[in-house]
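A single protein chain has been removed from this complex, and every other one stays in its place.
Order of writing sets the labels: A and B. Residues in every chain begin at 1.
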Amino acid sequence: MTHLLPPEFFTATVPLNAYLILSAILFAIGACGFMFRKNIITIYMCIELMLNAVNLSFVTFSYQFGKVDGQIYSFFVMVVAAAEAAVGLAIILTIFRNRGTLQIDEIDTLKN
Amino acid sequence: MNPAAFYPTATDYLRFLPELILTIGGVLLLVLEALTGDNKDKSSLGYLAIAVVLGAMFAVPVALANPGTSFNGMIVSDGFAAFFRMVTLLVGLFTLLCSTSYLSREKANTGEFYLLVLFSLAGQGIMAASNELIMVFLGLEIASISSYVLAGFLRDDKRGSEAALKYFLLGSFATAFLLYGISWIYGVTGATNLVAIRESLAAGTSGNSMAVAAAALMLIGLAFKVSAAPFQAWAPDVYQGAPAPVSGFLSAGPKAAAFAIFLRIFQTSFESFSSRYEPVLWILALATMLVGNFSALWQSNVKRMLAYSSIAHAGYVLVAVTTNSNVGTAAAMFYLAAYALMNFGAFAAVTHLAGRGESHVTIDDLKGLASKQPVVAGLLTVCLLSLTGVPLTAGFFGKFYIFKAAIDNHLYWLSALGLLNSAIAAYYYLRILAAMYMHEPKTTDHPEPVPGGIQLTMWFSAAGILTLGVFPGLVLDYANRFATFVK
Partner (left out) sequence: MQLWLIPIFPLLGAALNGFTGRRTSQGIQSAIAVGSVLLSFLWVLNILLNSMPAPGAEIRESYFTWISSGNFSLSVDLVVDRLTAVMLLVVTGIGTLIHIYATSYMSHEGGFYRFFTYLNLFMFFMLVLVMSGNFLLLFVGWEGVGLCSYLLIGFYFLKKSASDAGKKAFIVNRIGDFGVLLAMLLLINTFGSLDFKTIADKVKTMPVELSAGILTAICLLLLLGAAGKSAQIPLYTWLPDAMEGPTPVSALIHAATMVTAGVYLCCRASALFEHAPIAQDTVAYIGLATAFFAATIGLVQNDIKKVYAYSTVSQLGFMFLAVGSGAYAAAIFHVVTHAFFKALLFLGSGSVIHALEGEQDMRHMGGLRGKLPITFFTLLMGALAIAGFPFFSGWYSKEAILSAAHAHSPWMFWVAALTAMMTAFYVFRTIWLTFFGEYKGHAHPHESPAAMWIPLAVLAVLSVVGGFLFNVPHFLEGVLPAHAHGHDMTLEIIGSSAGLLGIALSYLFYVASPGLADSFAESFSGLYNLVYNKYFVDEVYDAAVVHPLERTSRGFLWKFLDQNVIDEGMVHGASSGALGLGSLLRLLQGGVVRNYATWVVLGAVFIFSAFSLLGGAR
């Protein structure tokens, strides 16, 4: 394998900014997905994507500062996301039971 | 790090006592719920939860008696925290008092409801006392996740589950913004402690455009939580669909806690950005008042009208926040306390009057209430007059102080427009009053007796409203004393 790629590939470091830009892109994809996707589960996954963008930036900064606290924060975020997932999926389940659909645009009885 | 300093001391726990009591009480209830049979009456768990909240209320002065930070500066026990702990606990107490009868009426009397309220209160307490952004996030999520469940607690109710879904999705969406802001501010300043962030920004990192963006992101998340326009859209749907006591809870408790962190974060950490966020808040405040009041004008569903009214009231509080001053903070504190009383009083009445399945929630259903149930009508009137801002009620002084603070800080136009808004607002409260007093009852059936808990709540709020309307100093002096933050 090694001879297929130039040696610099294995020694050069990716600049930190790239991680941050990736995280911003992930966040934006998540936000756009929330606005444009129609399935509730997908929308929920978009939120998870946004949270993971946050995690990525936390870890990046943590690495930059050479401190561990940012990485610990990302664990907090994961735990909270897991709790949210439990509650969120339960809510989505009741929606499906009550209405038999997971299309977000059909959940619109509460309005002016 | 010095290990001795790392381990929490007894004082640390005392400063955190209200939340400890709530959490332990909540876990205890969880176990008891599992131990009692499925078909038993679970009201006793409700009474236990009330006892836990009362215990937490007694713990608030204990925490206040030990001012300072604990757990390495993550939690701060100061007068400001104690104030908002007390307000949210009061709202929680009202919620519990109103919900035992509500839940048995809706045949959903399970113990989980009570412990969810306790956990949510613990989260709100953490928000009120957090001195650090990760604690803010944790408190917010503890409070929110419990609230999502509470909103959809009546599982078989279509409206309830829709409310829960909307609340959950949009709430998580907004939290992601807040959290992203936290991560960036951490990236710029290397800190999550509010004071440390302030120092770092003052030392020169405030020129960093990422810091500005981080502040903007956090403002978005917080504006959503306080239901400021244009982030308010979730609130009417959620308050309308959620069970009535939960709507009351959501519109008063988490909102007060969200304002607490709003004030604390922006006044402690982001003061160097004040020239950027003050104009934005100016616009948000005005937009929130306009959207809330003008939408409320033509609602026929009382819960939805109260939801819009709660948005409008958030707008008034935002006026106080916009002043970015101690007077403004004190005014916001007073208003949120007054608002908790008057809004929950109104929701308590709605809880009772809605009837089984919440089928009677339009203004027409309130017709002739004054002759059918004069006491309920009278107490609701006190709450509505206070929401209108009539003198001798807490709501009047709330508005008075807010706009006084605004004028003191030269926000003349915002004050004038805000006061005009509150003049318009009188119209929709008047619609409810007119329905109650100036119409004959639609039906002649005998009204159901008012459950004790709801009665207690309504009497307490009405008494509180009138007391604060005559002696506003009782709360205002306290608010003035503790409206400053450790910097």
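Remarks
Assume a contact is a pair of C-beta atoms (placed from the backbone, for glycine too) under 8 Å apart; a residue touches a chain by one contact, two chains touch by 3 or more.
Just so we're clear, the structure is a prediction, and the values are computed from it rather than from any experiment.
When the full complex is taken into account, the listed residue touching the unshown chain is B:290, out of B:75, B:91, B:290 or B:332. The chain not shown here is touched by just one of B:103, B:140, B:154 or B:169, and that residue is B:169. Residues of chain B that touch the chain left out of view are 165-166, 169-170, 173-174, 177, 201, 206-207, 209, 212-213, 215-217, 219-220, 223-224, 229-231, 233-234, 236-237, 272-277, 279-280, 283, 290-291, 294-295, 297-298, 327, 330, 385, 390-392, 397, 400-401, 403-404, 407-408, 415-416, 419-420, 422-424, 426-427, 430, 434, 437-440, 471-473, 476-477, 480. Even with one chain removed from view, chain A keeps its contact list with that chain: residues 31, 34-36, 38, 43, 104-105, 107-112.
The criterion applied here is as follows: only the chains that are shown with their structure count from here on.
For chain A in complex with chain B, the residues that touch the partner chain are 20, 27, 30-31, 34, 40, 43-44, 47, 50-51, 53-54, 57-58, 60-61, 64-65, 67, 69-70, 73, 76-77, 80, 83-84, 87-88, 90-92, 94-95, 97-99, 107, 109-112. Chain B contributes residues 134, 137-138, 141, 145, 148-149, 152, 155-159, 161-166, 168-169, 172-173, 176, 179-180, 182-184, 186-187, 190, 192, 236-237, 240-241, 295, 299, 304 to its touches with chain A in the complex.
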